[in-house]
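Only one protein chain is missing from this complex, and each of the others stays in its spot.
Lettered A and B in written order, each chain numbered from 1.
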Amino acid sequence: MTRAVSSTCPYCGVGCGIVLNVDENDRIRWVDDDPVNLSSTGMLCVKGRFGTTFVNHPDRIQTPLIKRNGRFEEATWDEALDVVANRLLEHRGHFGSFASAKATNEDAFVQQKFVRLVMGTNNIDHCTRLCHSPSVEAMLQQLGSGATSNSYIDYEEASCIVLVGCDPGSNHPVIASRMRRAIDTLGTKLVVVNPRRIEMCDRADLFLQPKAGTDVALFNGIARAVLDDGLADVSFIEGRTEGFDAFVSAVREATVEECADLCGVAAEEIRAAARFFARPPARRGQPPELRPGSCLVWGMGITQHTQGTDNAHSLLNLALLAGQLGRPGCGVSPLRGQNNVQGCGDAGCIPDSLPGYQPYGDAAIAPFEQLWGAGLPRSPGLKATDMVEQIASGTIRAMYIVGENPLLSEPNLHHATDLIRALDFLVVQDLFLHETAELADVVLPACSFAEKDGTFTNSERRIQRVRRAIAPVGLARPDWEILCDVARRMAPGAGVDPAQFAYGSASEVFDEFARLMPQIRGINYERLEGEGGIQWPCPSPDHPGTRYLYADSFPRGLARFVPVRQRAVAEETPDDEYPLVLNTGRVLYHWHGGTITRRVAGLMEQVDTVPVAVHPADAAVAGIQEGDPVLVFSRRGRMGGKAVVTDAVQPGNLFVPFVKLQDSAANFLTNNVYDEVSRIPEYKVCAAKIEKKRERKGAFAR
Amino acid sequence: MAAMARPLPPDFPIRSQLLARLYDEQRRAGWIAPGFADAIARELRLPVAEVWEAATSYADFRSAPLIGDEVRCAGLSCQLARGAFAEMPSEASHCLFRCYDAPATGGEEPFPAPMVRQAGPLLAPDITNTDRLNAARRLGRDAALNAVAESGLRGRGGAYFPVGTKWRAALEERRPIALVVNAEEGEPGVFKDRALLSLAPRRVVEGIAIAAFILEPAVIVVFANGQADPAVRSLEEALDIAEPQLDVAIVRGGGGYVLGEESALLNALEGRRPVPRTKPPYPVQSGLFGMPTVVNNIETFANLSVHFGDVPGFRTRGTPETPGTKILSVSGRVRLPGAYEVPLGVSLRKVVEQSGPAVAGEVAVLAGGPSGGFLSAGHLDVPLQPGILHATGAMLGAGGIVVLDAPGDIRDAALAMARFNAEESCGKCTPCREGTPRLYDLLAAGDVDGIDGLAEVIQFGSLCGLGQMAPGPVRSALHFWPGVFA
Partner (left out) sequence: MKLNGVSVEATGSLLDTVLAAGIALPHLCKDDNLPVIGACRTCLVEADGRIVAACSTPAAGVQECATDSERAVRIRRGVLELTAAMQSGPAGAAGGPRSAESLEAYASHAPRPGQYGLRSGTHADLSNPFFSFHEDACILCARCVTACQELQHIGAIGIAGRGHTARVTPGAGVSFRESICTSCGSCVAACPTSALRPKG
């Protein structure tokens, strides 16, 4: 007999409902979709459906491990927790922590509480730094909130969807399905902006293929076309925004044709994109009283640049200019990559604000200090990428990394590995003994999503339950419980009341979180049980949740235009030695660095080596044919892969997913240079070269 | 470019172009290769499996090239005339809709005027002006709609649904309407739409114009049989000279009896697998791409023109429940095959006698084609009107009347109908798809005991009318001539 447990998918930020069917041996036998889940409406992708077998993979860490004489030894929880507590007490003041966007809101909330209250620092961050920090920075500045403004249902009620620098078919498959539903059944227009031809291009009405790093020029050009053609939403601009004049003068510095030249897109296409976005033809069934809307959707193609924040500004400016915010069927959507990257930020695992994006001002911090009974640090902490870089200076000497594998996700991995090795003390809490964990002093076995209770918050701000479906594997424990144990051991030494970390259940943790984050104050487990997921803002128990933001006002009052100008396209551009642009991304069958998906047999059967997409012209120059083993080099490293010869990439470009397979990963090549504002690395552009891997011939060839 | 088609509006969903592309390719290349399906899928932004679904779901579309077979008519009358049921028609064969010319070979031809054996207002010499349209316009939309409703006009495709009721239901949706003109005449033995299109195309076009005046449709589509080139050419010529010009798309079909089911026809227009939809919603509520959709038959449109030419006179012909005339397609063992335009309610026997039966034994009739049933000589005194003519299956339907020699022709004819229904099952629902081939097998094997039970499952279990009526020929033949199957 199997039992069925409703939960939320642990992969991307779509947050699909899943039903785990578990057998009497606590094995997940089958994962069902959940037709009543409002985010996924009965859909799943391959990873959600077939990708959860990692939970029972033999590689799971079964016990705490302590490294002695360079080797891990199994330890009891008491031993391991004592070591962690004692060593961390020594390192207060030069400590940093990575939280996990894969873990629950409850895990994240307890972790930031531990870091702020016990470790006395705001040096906490998570993977948002590597994906959407520029979006969040730009949205906070211009709108006052860093979340997706619309819901997925708005993609189905939009008259036009503009996809910029994202590949939802691979990375947010259920959102892609919902978009296809609108396109196929309602005639919704689709505009794709991407240097690479993605699967959604099959259904696109317009496909713009700009040169890498020219997004500001492109979106300023589209804005210019909106202005020139009289498509701007004047009443929205007058009533709800500020800074328009400065924006207009910046945009007027270049004509549409000049922008077109810069980004390699035809001026006519720029104008067409402007018309589609600003004034889309009504989809079928569009309520006549409502203006047809456009959803502006973007991904890492916008953010992972040294000008990532500028790029995000240029998008938001366009949305404001066309007034495509605050109604059904429109909005701005940074597609979130991880299941709980929204929640991890909401819960305060970011260095520059408290839970609920509350700044470190007296007014905001007071309720925290009152409830937690101690003073909290008030200066912004280090961002994730800076924490790693600051190991070199000794500013960071100890780290506590939960559910993250920076040695797959940081740029320039050789460099990052050297830094992490230099730490005095490293705790890693995770499911598998991955690249980063190998370098740890103590490794703590954490529960997977299937072994614990909690909540995830998805890309549409919907808080959904995660439910324990199987007993913990080995001695694994939920992250928040482990963190509480560490905190209680350290509390006396840190002058904190141990009772601050004495939660009886995940539900109790959530209640404290909801008490401190006004946007979710109306939510508790009882409501989630009865109503399913609820979208914040939900300020009171009788509030139904919020489908789209900014209906009447922006959190900062008026939305602000931020003029931006195209700068150098990238820090490192092709030259004679490295003549190609290396672009990175993801594939459907693997998830990010692959720590999890490498442990799912079927996914490995689908993709077992890193595919390197190369244009036929470049392949011909290098003598490469489809399927050939290839080597790709940058100034920082090299990797192996399998050639995919395709005109989906432009001549002069390579595309490599950053999953690590056969010990090869794109991040050995990527450049550790950063956007000034958000400190996101420039994963999307570096100079590279490709060659066919020579077959070994000779006596020692295998 | 394919001959005789006019594209759908460019703002229509792009998948609506699929059928036209497949049709063109079939005509150009003689088959639809997987590579073509791939290319068209890319061009129309459709998944290739969905293109392949459509490409393999029409009688006339081939997924392998066909070499050098002579096209011989496979209709019942031509098989009778050929006297060779045992020798199954070649793969290239299909009904040529020249039952008056049996046994026909080659292709379709314009309907010859001398084959109008009895004319009424529909088959009278074609009109030369738009007086009837003008009359409707003078009434105004609302009054004209009332006039249609009060005329008692019923659809002539075979279901005889009141036209006014259908139109009012579509108008009540208060959304842009699609008007679909059904010229996909695909029932072997019926050629009345071809006769009308060949001989009175301007009357048909005027009827469409009257409907367009009343319904103000956002789109008008003629769904025309893919083989009926002469009829479509004639329609195009009439459209070209129509005043005022009508914006009409013409889509050519790929054949298949199921297209007589209007929701299957709408699926075909949408570029989907041509299978019936469940109802509700009915097409008048949600039809072509969700628009309220009116589907009417060619003969219905011609009747509209007739009606507005003589509003008081319309009800003087036919019966009070079903006023007007009906074109019968008479063929088989007769000396005078052809089109007979008769007032509804006329006796079947009278029509049969008029056509000059030439039989060795007794006269028998197949009424309503593969969906109808057989009648023995003693059961011909029935008025031709909607509804069944006999409980075992015979019905007026689209007006196909095949005169047979009983008992000599019965076994072959019943098997031909059973086989046709099995081959023409669209394959969507289980009772029809699985049941009709087995019904044929049982009948061919003379295993008549099992037939009743299976016929009940097919009749009451099938999704659409074609399945529900498929057992008719078998059951009626067994009823009247049980001996011939032993």
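We take it that a residue touches a chain if its C-beta (ideal position, glycine included) is under 8 Å from a C-beta of that chain, and two chains touch if they have at least 3 such contacts.
Just so it is clear, the model here is predicted, and its values are computed rather than measured.
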Touching the absent chain when the full complex is considered, from B:273, B:307 or B:475: B:273
Which residue of A:63, A:255, A:606 or A:646 touches the chain not shown here: A:606
Hidden-chain contact residue, picked from the options B:244, B:427 or B:482: B:427
Those residues of chain B which, in the complete complex, touch the missing chain: 34, 37, 46-50, 52-53, 55-59, 63, 256, 258, 273, 277-280, 422-431, 433-438, 441, 453-454, 456-457, 460-463
Missing-chain contacts mapped onto chain A: 21, 30-33, 35, 42-46, 49-50, 169, 173, 177, 180-181, 184, 588-589, 601-603, 605-606
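Quick note on the criterion: only the chains that are shown with their structure count from here on.
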Where chain A and chain B are represented by their mean Cα positions, the distance between them in whole Å: 58
Touching residues on chain B, where the partner in the complex is chain A: 11, 13, 15, 42, 45, 289-290
For the chain A and chain B complex, residues of the former touching the latter: 184, 187, 202-204, 281, 284-285
